[in-house]
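Working notes for the structure below.
With one protein chain withheld, the remaining protein chains of the complex are depicted in position.
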Amino acid sequence: MITDPTTLHILHIFYLVALAAEAMTAALAAGRRSMDWVGVILLACVTGLGGGSVRDLLLDHHPLSWVGSPSLLLVTSGAAILTIMIARHMHRLQRLFLFLDAVGLVVFSVIGSNIAIGLDQPILVVIAAGMISGCVGGVLRDILCNDVPLLLRAELYATVSIITSAIFAGGGRLGFDHNLVLLLAVATGLCLRMLALRYNWSMPKFIYKHDLD
Amino acid sequence: MITDPTTLHILHIFYLVALAAEAMTAALAAGRRSMDWVGVILLACVTGLGGGSVRDLLLDHHPLSWVGSPSLLLVTSGAAILTIMIARHMHRLQRLFLFLDAVGLVVFSVIGSNIAIGLDQPILVVIAAGMISGCVGGVLRDILCNDVPLLLRAELYATVSIITSAIFAGGGRLGFDHNLVLLLAVATGLCLRMLALRYNWSMPKFIYKHDLD
Partner (left out) sequence: MITDPTTLHILHIFYLVALAAEAMTAALAAGRRSMDWVGVILLACVTGLGGGSVRDLLLDHHPLSWVGSPSLLLVTSGAAILTIMIARHMHRLQRLFLFLDAVGLVVFSVIGSNIAIGLDQPILVVIAAGMISGCVGGVLRDILCNDVPLLLRAELYATVSIITSAIFAGGGRLGFDHNLVLLLAVATGLCLRMLALRYNWSMPKFIYKHDLD
């Protein structure tokens, strides 16, 4: 578990950047469905803060992040409003956003794992906590937009989150230096995600045509 | 926080009426999708009690309303069965239902805020608790019916809930008489919702056409 104040501080800054980035991609998804401004803000809050909330509910870890620090709601709401204002320039920032989204995935995963480690959870639960933190926000966004969650269909999204969490949890368990493990987990996750985007990597699909019911 | 027994009693009666009304509109939504009777009852229970349950889960406020008072399940189930029986006359009651639905939105919001105030939550969380109580039941209904939640698309639904909660929370924080604040919050919310329905008011939409991913 990371307890070094400097590392936690840096991680928190990355968390805020990632939170804003997730909120902004959610706002764009809302805009594609012509939601109203309040809907845009709500979808941004749910997407940014939903993964951590589900993790904390499942682990009985209270208060939830935004209940303890309500200013996080201002970060996600502010990012949503900013998105509405600069939407016409957003398509030029596509690459930046894909990068920030990857940062979000990886940072959320590491933070979620770290919380589960702090609760003395077994390693499978630590990895699950990382993946839930990293991925569930996007799943909630897709459910609210009435899509089959992207997570279940394509890209290495969940895989990246699981690998990042596994490196972080496993490295810590094996007694390596926490900052080193953190750096390794984040770097691996980030590279894997960017390479997957660049070369269209994906997991093999399971295709089943029979109707069982 | 409202602690006056008479006010709480009146609020509870309004709560039961609102609960039944929400259950009945959910039952009609189920009927539009030709669900079976058990499905109608379940959708009514989830819609009526889901918002408060999600609020209580997020705030770690146990037992949930229907776990502590299981008779609430009979109110929602009974309302659903009544709806099936009098369905052929329901379209004549459309105006009444829109009014009761507005009452539900406003009363649920005030009750949710009041619970969060009782838990000493900061004002942003109080407002969020009010909005979650008021709106999440309908969101769950729409998800289970496989629609994009109405909340995110149209009308002043969430806005009314936020404004009602904000007046209630803010007025209490500023030290005004609780009954007065309650009355003001409910009256403002109800007027705003009915006017929005009457004149088709809506928030501006955010329309974004580029594909980011």
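Should a chain be cited, it is by its letter among A and B, assigned in written order, with residues numbered from 1 in that chain.
The definition used in the following text is that a contact is a pair of C-beta atoms (placed from the backbone, for glycine too) under 8 Å apart; a residue touches a chain by one contact, two chains touch by 3 or more.
Values in this document were obtained by computation on a predicted structure and should not be read as measured data.
Using the definition of touch stated at the top, determine which of A:40, A:59, A:98 or A:181 touches the missing chain.
Within the whole complex, the residue contacting the unshown chain is A:59.
Among B:17, B:123, B:143 or B:184, which residue is in touch with the absent chain?
Reading the full complex, the residue touching the unseen chain is B:143.
From the listed residues B:63, B:175 or B:204, report the one that touches the chain absent from this view.
In the complete complex, the chain left out is touched by residue B:63.
What residues on chain A make contact with the chain left out of this view?
Against the left-out chain, chain A lists 57-60, 121-125, 128, 139, 143, 146-149, 151-154, 158-159, 162, 202-213.
Could you please point out the chain B residues that touch the chain left off the display?
Output for chain B: 25, 27-28, 30-40, 42-43, 53, 57, 62-64, 66-67, 70-71, 73-74, 84, 87, 90-91, 94, 97-98, 143-146.
Assume only the chains that are shown with their structure count from here on.
How many angstrom lie between the centres of chain A and chain B, each centre taken as the mean Cα position?
30
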